[in-house]
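What follows is a single structure, written as C-alpha cells, with notes after it.
What you see is the complex with one protein chain gone and the rest in place.
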Amino acid sequence: MTEALQMKIKVINPNTTLSMTATIAASARASVAPGTCVEAVSPTSGPESIESHYDEALAAVGMLREIEAGEVEGYDGYVIACFGDPGLLAAREVARGPVVGIAEASMRTAGYLGRSFTVVTTLARTVGRAWDLAHEYGVAGACSGIRSCEIPVVELERDPTAYTSIRDVAQEALACDGADVIVLGCAGMSDLCARLQADLGVPVIDGVAAATTQVEALVRMGLRTSIRGEFAPPPAKLHR
Amino acid sequence: MTEALQMKIKVINPNTTLSMTATIAASARASVAPGTCVEAVSPTSGPESIESHYDEALAAVGMLREIEAGEVEGYDGYVIACFGDPGLLAAREVARGPVVGIAEASMRTAGYLGRSFTVVTTLARTVGRAWDLAHEYGVAGACSGIRSCEIPVVELERDPTAYTSIRDVAQEALACDGADVIVLGCAGMSDLCARLQADLGVPVIDGVAAATTQVEALVRMGLRTSIRGEFAPPPAKLHR
Amino acid sequence: MTEALQMKIKVINPNTTLSMTATIAASARASVAPGTCVEAVSPTSGPESIESHYDEALAAVGMLREIEAGEVEGYDGYVIACFGDPGLLAAREVARGPVVGIAEASMRTAGYLGRSFTVVTTLARTVGRAWDLAHEYGVAGACSGIRSCEIPVVELERDPTAYTSIRDVAQEALACDGADVIVLGCAGMSDLCARLQADLGVPVIDGVAAATTQVEALVRMGLRTSIRGEFAPPPAKLHR
Amino acid sequence: MTEALQMKIKVINPNTTLSMTATIAASARASVAPGTCVEAVSPTSGPESIESHYDEALAAVGMLREIEAGEVEGYDGYVIACFGDPGLLAAREVARGPVVGIAEASMRTAGYLGRSFTVVTTLARTVGRAWDLAHEYGVAGACSGIRSCEIPVVELERDPTAYTSIRDVAQEALACDGADVIVLGCAGMSDLCARLQADLGVPVIDGVAAATTQVEALVRMGLRTSIRGEFAPPPAKLHR
Amino acid sequence: MTEALQMKIKVINPNTTLSMTATIAASARASVAPGTCVEAVSPTSGPESIESHYDEALAAVGMLREIEAGEVEGYDGYVIACFGDPGLLAAREVARGPVVGIAEASMRTAGYLGRSFTVVTTLARTVGRAWDLAHEYGVAGACSGIRSCEIPVVELERDPTAYTSIRDVAQEALACDGADVIVLGCAGMSDLCARLQADLGVPVIDGVAAATTQVEALVRMGLRTSIRGEFAPPPAKLHR
Partner (left out) sequence: MTEALQMKIKVINPNTTLSMTATIAASARASVAPGTCVEAVSPTSGPESIESHYDEALAAVGMLREIEAGEVEGYDGYVIACFGDPGLLAAREVARGPVVGIAEASMRTAGYLGRSFTVVTTLARTVGRAWDLAHEYGVAGACSGIRSCEIPVVELERDPTAYTSIRDVAQEALACDGADVIVLGCAGMSDLCARLQADLGVPVIDGVAAATTQVEALVRMGLRTSIRGEFAPPPAKLHR
C-alpha cells in the first residue's frame, strides 16, 4: 500500500452537450482512487454530438484547445471521452502527461476479461469508424461485432426506452456473436453500465471508467507519452 | 473514343503555402484529359505545412470548408493534396462527387506497377501516419518501406539540395528495401517526379497526378461516394 | 486542361466468345477520354468461357499471345478483361506498357467509393479464386462478400432473367453484407452496370471501365511496369 | 475522489526463486493506490526460473495451485508475474476475480505511450514465445522487436553487469528498431525500470507494475472474467 | 520403392481414459506403412478428459513425462493425440525425434484437400482454443468454422447418439460455412472417420492418422526438430 498520490486528470467530452459532460464526470470520479482529482469539461465551441467523420473533425479542434489549456492548468493526464477517440494522436503530441481515449481503453480492457467483445454503439453510421479503431488498436480479432441501437447521442438521456434498446442489442450480441464481454460504444452510456452488467450477467465496460483508471495507473507508474519521434511536440509554424 | 466530357475538379492543398498550391495545380493539370478543368486552392486559414497529427487536425477543418464551398461552386470531384489524407472520410460525407486523397491514390496506383513500393516522405515523425494509412488502404503488404529525407515541407522548394536528398533516399530504398516503385510522400515533391523517374529508372508516382486522374476516371464512369450508410451526409446538429 | 494524347489500349477478353468481346469493347470505349483508341480482341484459341482454375490456365496462354502480338502492334497498355485476372503477372513481364486486370481495378476502385464492396460473380465455384485475388490485392478487409448468381458466363447474354438474378443477388448483398458498393464479377456483365446502379442506388463498378480508365491514367502519367526485378522481361530459354 | 476501497491482490511469481518474489513484491506494492493490499508468493514446487516451453509447462501447475489457494484465501484478483504468462487462460477459469499476466499488461500498456515498443528479454530462446504472445494479444503490429540480453533469469540479480547489458540492448532497440517504448521482458528486471527510464529517455514498462495496477483498476470497476462460455469454471472430472 | 524402414512411433493420449487410448492406437496403426511400429499410451496421472485450459495445463505435465520416458525407450517420433495439442512446444524441446500434434496435422492436411475446413469439436468451451491454434498454425484463413456437438469427451464412446450428432453438425458446416473438408476435433472421434466420410461425401480428417503419418514421413526423410535456438534441449535447473 502506497501513500496517496495527488493527481489531477482532465476528462474532455469533445462534444458540447453539458449534461453529457456531467454524466461523464460522475463515471470518471466513481472509478478513481483516493487522492485522484478529476475534472470534466467540454470545448467552448463545436457540435452537440459526434456521429460522423465530419463531426469528429470539427470536435477535434475544440478538444485540442482543452488539452492546450490543460497544460497551462497543470494536469497530469487526460481522457478523451468520445468513442471515436477524436484527435487522440494529436493530443499526445501536445500533452506532457498521458492521454487515453475511451475506445482504446475499453477495447483493450476487454482483452483481460474474455475471448471476444461486442461494441454497442449509437448509430449504424459510426460502425465503420469503430472497426477502424479496432484494427488500429490490434483488437479486431477479439471484436465479435459492433452493433448499433439507432439512438442518436443526444437522445440517450432523453429517450425513456434507451436502456431497454441498448440491453436488447447487447443480448443479441451475446446470443448471435458469441461475445462474452460488452463494450459501451458511447460516453453517454456510462451511467447505464452497472445496471446492464447486472442484467446481462457478463462484464460490461464503460470506456470513461476504463480510460480514467488507465490514465491514473500510467501517472502512478511515472509513464508519459514517448517524445522520441512521432509524438514529440509538434513543430512550431506559421498559421494563416 | 468518347466526346470530351466537361468536368471540374477542385484540388485542395490543405496547407496555406500558396507557392505549394501552385506546384500542385501544375502537376494536376498536366495529368488530366482535354475537357477536364482543374482548380487548386488553399484554405483561408490553417498551418503553413502539415508535419504532425496536430497540424493535420487543424488543417482538416479548413479543407472541409473548401469542400463545402466547392459544393456550392459546382465541382464534380475533389482531390485532397496532402500525403496524410487529412479529413478524407469527412470530406466524403460532405461532397456529392468523389473525393480522393493523394496517399491512397499513389499507394493503390503502385499496385499496378510492381511488387513493392517505398514511400519517400519529408520528416521521420510522419512515418507512423503513413504506415497507418498503408494499413487502412490494404497496401501495407506491398509497402517495402517509408523513408524520410528530413527536409521540412516548406523547405522543399527553397532548399537547393532537396532534389539530391530525395533521390539519394530513393536509391537507398531500391538498394535496401527491394522496392521496385517509388511513391512521393508529399504533394510538394510533385514537380520532381519526372526527373526522379528518369534518374532512378523505376516508376515514380506523384500522388497529385494519381489522385487527379483517379477522380477524373470516377467522374467519367459516373461513380460517386456511396451514400448508403457511413458516408451519407452528416446529420444536422447544433454547434455551440 | 492538356492537349489530347494519342494512345492505343488493347483490351483482351481471354475467352473466345466474340459476342462478349464486343460487349467488352463497348464498355471500354465508353469510359475513355478523347484521343484514346481502344481495341478489344479474343485469343485465336482457348475456352469459350472461364469458370474454373483449369479454364484460367488454358486461357492464360492465348491471352499472352495477344500481349506478344500487341507489343509488335504498338499498344501503349493492356487490359485483361476476365475477373480472374488470368496471366496478369506474366503479362506484366512481357508488355512494356502497363497491364491492368479487371478484378484488381474494380476492387481497388471500390476503395474510393465506400466502406465495403460485395462482388456479384457467375458461378459459386469461382468464389474462392475471387477471394484469393482480394487477398493478393490487399482489399480482403473491405470485401464484405462474394456472391454468385449461378448463371454460367455464356448464358449472361442469352438468359432473359440474367439481369433480375444479378440485381437480386446485389440487393441481398446490400441487405445482408452491409456492402455500400457492388463490384461486377464478370466482364460479361459490363453492359448491365448503368442499369444496376440506377436500380440499386449505390455505386456499381464495371471492371472493364475501371481497368481501361486506369491504364489510360497510367499511360498519361508516363507510368509503366517496373522492370527492376520480378517483372523484367522473362529470360529467353529453350522450349521443347 | 472516491473512498479507499479495501482490496487484496495476489501476485504469483511462477518460479521458485524467493529473492525474485521479493523483488516482484516491491515493484507491485510501489504501484498500487492506498487501500490496496498486495501479497507476492511462489509455488511450493517447480523450476527456479522459466526459460523454455518445458519450464513453463511445469511452472503452470504450481501457479494454478496458488490460484486455487487464493480463492480460499479470499483474493480479489491475481497477477501472473512471468513474461511468458504461463497458465493465464487456465487461471481465468479457476479464479472468480480478474487475472492479468505481465506480458499482456505491459505490451497493451505500451500502446498508450508510443508508436512501437521493443521487448528486452533474457535468453534468445524465449523470443519465439514472446512473439506468439504479441500475436495473441493483438500487439504484434506495434512490436518493433524482441531482443535478448543473454543473461539467464537467475543471474539478473547476481550479475553485476546485468544493468548495463540490458541498457545497451535497449539502446540498440531505440537506434535500430525505431522503438519509442521499451518493455522489460522478465519480472526479475522490475527493480531496474526507473533507472533505465531515466537513462534511456523513453518510457520503460515494468510488467509487474502494469499488471498489478490493471488488476486494481478492474477490481475497482467491478469487472471480473466473463464466465459465459470459455472461462466458466472447468468441468469437474476424475483424475487418475 | 524403398526397403521397409524399421521405425517406432509413440502416440500419447494426454488424458487418462484407457479406452480412448485403445481407439487412438487402432486409428494410428491403420494409417502407417509396413515396418512402422506404433505404441499408444496414457500418462499415469492426470484428468480423464481435456475440456478446458485447466485440464490442458494439468495434462501437459503427464504427457511430458511420457516423452521423457520415450527418449529412454528409443522412439523415433511422437504424436500428441489431443486436439488442443497440449504441451507440444515443450515436447519438441525434450524429444530428439519429431513431435506432431493432431490439431496441427489435421488442420494443415486440410489445406491439401480443399478451400476451407470446419472443425467439429466436443464442447463449445473449447472453440476458442481451437481458433487460437488455427491462428498459430497459419490456417485461420482456411478455417470456415469451429462447431461443437456438445458431447463431453468421455461420452463420445458411451452415447449412442454421438455419431448422428457429429454427422448433423458436420452437415450444418457444409451447408452454412461453405466448408468442403471436415476436421474431427477430438482424438476420441477417430473411429467415426471413415463412416462420416462415406455419409458426408467430403474428405473427413482424423488427426490421429494425419499426425501419425506425418511423423512417419518426417522420420523417413530424416527430419527432426531443429535444435538451433528455441527448441534446443531446455536448460537444466533446480526444482524446488
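The letters A, B, C, D and E name the chains in turn, as written, and every chain counts its residues from 1.
Convention: a residue touches a chain if its C-beta (ideal position, glycine included) is under 8 Å from a C-beta of that chain, and two chains touch if they have at least 3 such contacts.
No experiment lies behind these values; they were computed from the predicted model shown.
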{"item": "Chain not shown: contacting residue from C:V11, C:L64, C:V120 or C:V204", "value": "C:L64"}
{"item": "Absent-chain contact - pick from D:P34, D:G128, D:G141 or D:P235", "value": "D:G128"}
{"item": "Residue numbers in chain C that touch the chain omitted from display", "value": "16, 42-49, 51-58, 60-61, 64, 87, 89-90, 92-94, 124-125, 127-129, 132, 135-136, 152, 154, 229-230, 232, 234-235, 237-240"}
{"item": "For chain E, residues in touch with the removed chain", "value": "1-5, 29-38, 98, 100, 104, 108-109, 111-115, 137-142, 174, 178, 180-181, 194, 197, 201-203, 205-206, 209-210, 213-214, 216-218, 220-226, 228-231"}
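The criterion applied here is as follows: only the chains that are shown with their structure count from here on.
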{"item": "Classification of the chain A:chain B interface as same or different, half of numbers criterion", "value": "same"}
{"item": "Cα-centroid distance, chain A relative to chain D, in whole angstrom", "value": "26"}
{"item": "For chain D, residues contacting two or more additional chains", "value": "115, 141, 229-230"}
